[in-house]
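First up is the structure itself, then whatever we jot down about it.
What you see is the complex with one protein chain gone and the rest in place.
Coming up: chain A.
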Amino acid sequence: MIEMQGVFKKYPNGVSAINGIDVKINPGEFVYVVGPSGAGKSTFIKMMYREEVPTSGTITINGVNIAKLKMSKVPIFRRNIGVVFQDFKLLPNLTVYENVAFALEVIEAQPKFIKKRVMEVLDLVGLKHKIKMFPSELSGGEQQRVSIARSIVNSPRVVIADEPTGNLDPETSWEIMKLFEEINARGTTVVMATHNKEIVNTLKHRVIAIEDGRIVRDEHRGEYGYEN
């Protein structure tokens, strides 16, 4: 499903963010990526949805080596994965409905199907009653739900989340986590970078810890393992 082999990443400014990572994530897994700030966690996640390209090594997702993906093929690749961001990344001029529908419009789906599917996922995240609102009219938690709805509307096999609860209060974070659990229970692979100790230690899943650009720990049903 997701496989990294001998991955290195050095930024043009000389910083070596990733120093040799080999990892394999199987279909249906739920994986936390943890580690101190600046350890390379974010780069690790960004390489998975091809915002960053590794300096060397291969990253295979759904059978495609995205380290060698042509610029013009990047959007096509991204349609098969869902991405959720810390800052939601919703289109401010589109309503809740339009934001979610956008991911289906890019693949030129049938309008009837778009309508049905968008309402389905918005129902799943509990925002069916707010489809005509703009992101600025929603709370952080609600915005993140929209973002999650958008990430799964394409029925991707992998959802990648970069600190999805980073901007949310604890209570809202738990509601968001419930959604990810639900998505994972339906068979979707979830890879999530997080700083939330409580969540990692309560909702037990595989934990990959990254320090200095290397994997220092990889345990099933692991602990967060840092004090903060």
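Throughout what follows, contacts are C-beta pairs under 8 Å (C-beta built on N, C-alpha and C of every residue); 3 or more make two chains touch, one makes a residue touch a chain; residues count from 1.
The definition used in the following text is that contacts and distances are computed from a predicted model.
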Per UniProt, the name of the complex member that is left out, chosen from "YwgA family protein", "Multiple resistance and pH homeostasis protein B", "Na+/H+ antiporter subunit C" or "Cell division protein FtsX": "Cell division protein FtsX"
Full-complex contact with the absent chain, from A:90, A:177 or A:215: A:90
Of A:41, A:117 or A:150, the residue in touch with the unshown chain: A:150
Candidate in contact with the missing chain, chosen from A:9, A:41 or A:78: A:78
Sites on chain A contacted by the missing partner chain, in the whole complex: 49, 51, 71-72, 74-76, 78-79, 83, 89-93, 102-103, 105-108, 111, 150, 154
